[in-house]
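Below you'll find the structure I mean.
Only one protein chain is missing from this complex, and each of the others stays in its spot.
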Amino acid sequence: MTHDRILVVGAGPAGLEAARGAADLGKDVLLVEATDQLGGTPYAHYATLTPYLKDTHEAMGPMVEGVQTHPRIDVRLKTRLVASQGEAGQFVVTLQDDRGNQAQEAVGAVVIATGFRHFDPGRETQLYGYYEFDDVITLVDAEHMMQQGKIVRPSTGLPPERVAFIQCVGSRDRQIGNQWCSKVCCGIASKQSIEIKRMVPEAKVFIFYIDMRMYGFWEDQLYWKAQEEYKVNYVRGIVTEILKKGDKLLMKGEDTTMGRPVELLMDLIILSVGMEPSQGTLDMAQQFHVPRESHGFMATVGEPLDTVTTPVAGVFVAGAAAGPKDIEDSVSMGGAAAVKAVTFLNRLSQQLA
Amino acid sequence: MLSNLYPEVPLQEKQRLFDQVKADPRYESYLYGCYECGICVAACPSARFYDFSPRKITQTMAREDIEMFYEHLNDDIWNCSQCFSCTRCPRQNNPGGLITIMREVAVNNGLKSTKEALAGYTRIIYKIMTTGTQVSPDMLQEDAFPDWGPQVKEVASHLDLWRRALPPETLHTTGLSWQVEERTMLELYTIWKLTGVLDMISELDEGLHDIMEEVMDDALEDQGFTVG
C-alpha cells in the first residue's frame, strides 16, 4: 500500500515552497522543522533579502502564514527525524520532539530541504582572527545587528568609520576543502555595503574580492548601485591577515590591480562566509541513503535538467541541501520538488492499482 | 603578455627549459591554477623589497607564457626567500616550490644569470657537499661578514679556544659544525654521485665540480667504497 502523504524535512524557503506546492496539488504534507519557527536560515538570521533589500519577515510573511494555515499541511516544529525505514511509497520515519518524545509516521515520498550552514571562520587558513578580535565579524553577525536596525563596532558600540568585507571566506578554497563558490556572498556583501552606507553615510566601505559574482540583474541592482550610488570601494585582492593596532584593525593583502602589497586600518571587518552542507543535510543523506556529490552536498540525477531528483526513488531535494543556492533557486526547486513528489506518488498508486 | 628582454634566445630554447620545469614530478602538486587573489604577495617578504611577485610567476607558469617564463627564470627567481609563506595559497599552489624547481633547471643548464646570482656562494657548496655541514665555525671571518661588526673578529680570534670551551663532545671542531664520522661522509658522497647532484655542479662551475669530484673519488677509493 502506498502512503499518499509527502514528508518535507526543513522549513526554509525551499521546504516551505515544497510543502505549499504539494498541498496545493492535493496531497497531505507532513512538514518537520528542527527549530521553533518556520522560514529557515534567512528568516531567522537575515534582516533583509538580496537583491531587493526588503525586510525578511515582511517579504516571507505571507509564505510562512500560507503554510501555517494550510489545511493539508501538518507542521511539526522543534522536531527532528531520527530514523527512517522502508522505501518509496512506504517510508516509516521516526520523529523526535525537543522533549525526547518519539512518534512514527508513514509517508510515501520525501522532500529534503535541510539547507546549509555558514562556514565557521575558525577553520579558515588565513589569519582573519574571528576568534581573536571582536570587530572581526561574519555576514551573519552583521545581519543580526541590522535586525536591530544598527551597525556598530562590537568593541565600542559605536558606528564604524571604515568597514571592509573580505569575500570567499571558506569558499573557493582547496586548503579548506571547499572547492565551490557559495554564489550569494558577493550579493549579500554588496547589499550590506549599501545598507551600511544608508545607516552611516560618512563611513568608507571596501569590498576585497577575487571575482565579483553578480550574475543576472544583481549586476545593476547591487554591484553598480553600490559602486555608483553609494561609492563603495571594490578592491581586487584578498586579505591574508588581520591584527589589532591601537583600537583599529590592521589588514594586510595585495591590491592585485595595482600589483602591490597593502596594509590598511579598519574599524570593522566583515567576513563573507560561504555555505557548507548543514548538519541536517548530512544526517538526512545518511537516513535516506542519498549519496553526496563530490563537494559533500546531496546528489541529484539528471543535472542540469532535473535539479531535485535524488538517486533514491521517492526522495527529492530542494534548496541549499543540494549545493549553494540563492533564495530564487531554493524556492524554484521547492516548487519543482513538489511537482516531482506528487507526480511520483500518483504514478506509484496507478501502477499498483 | 609580450616580453622582449631576451630576443636573442630562440623560443625553442625557452620552451626546452620550460618543459624541464614542467617535467619535475612535483610540478603537478605545486601548480593547480591561479585566480589572482594576491594572498601569496601579501605574505611574501621579497615582494616588499624587490620588484617580485610570486603571483605573477605562478600565473605565468599557469598560462605557459614561455617568454615571460624565461624572464622570471633569469631575473626573478633568485630574489625569492624560500620562506614558503606563499603556501597559504587557497588554490594550494606552492609558488616557492615552483621557484625551487625553476632554480634547479637554471642550475642544471648553467644560465649566466644563475652563475651571477650564485657568485660568491660556491665556497658554501664546497663546504656542504664535502663535509656534510653547511657552515663551519671557521667561516666566521671579518672579511666574509664585514657588516656583522667586531663580534665576528672576536669569535675568529678565539675560535679554537672557544670551541674547546663547549661541553658537547661533538662540537670541538672548527672546520665543520660537528664531528662527522668518515663513513657518514663517504655515504654522503655516494648519495651525491648516485643522484646526479655532482653532475649538476659541472654546468654551474666546472672547476668546483672537478675539485669536488677528486676529493670525493679519492676518499671513496681509499676506503674501498664503490658507487653504483
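First chain written, first letter: the chains are A and B, and each begins at residue 1.
One rule holds in what follows: a contact is a pair of C-beta atoms (placed from the backbone, for glycine too) under 8 Å apart; a residue touches a chain by one contact, two chains touch by 3 or more.
One rule holds for everything that comes next: contacts and distances are computed from a predicted model.
You can't see one chain of this complex, but its UniProt record names it "Heterodisulfide reductase subunit B", from the set "Heterodisulfide reductase subunit B", "ABC transporter permease", "Amino acid-binding protein" or "Heme exporter protein D". Of the chains displayed, those contacted by the omitted chain across the entire assembly are A, B. Per the touch definition above, the residue from B:R16, B:R63 or B:R164 contacting the chain not shown is B:R164. Across the entire complex, the residue among A:L77, A:L265 or A:V339 in touch with the chain not shown is A:L265. Residues touching the missing chain, restricted to subunit B, are 24-26, 29, 43, 45-46, 48-50, 78, 81-85, 87-88, 100, 103-104, 106-107, 117-121, 124-125, 128-129, 132-137, 139-140, 145, 147-149, 151-152, 154-155, 158, 161-172, 176-181, 183-185, 187-188, 190-192, 194-197, 200-201, 204, 227-228 (touch as defined at the top).
Even with one chain removed from view, subunit A keeps its contact list with that chain: residues 120, 122-123, 125, 127, 129-134, 155, 175-177, 241, 243-246, 248, 250, 263-265.
Here, only the chains that are shown with their structure count from here on.
With centres set at the average Cα position, the gap from subunit A to subunit B is 49 Å.
For subunit B in complex with subunit A, the residues that touch the partner chain are 32, 35-39, 41-44, 47-48, 53, 55-56, 88-92. Of all residues in subunit A, those touching subunit B in their complex are 125-126, 168, 172-176, 210-211, 236-241, 252-256, 259, 261-262.
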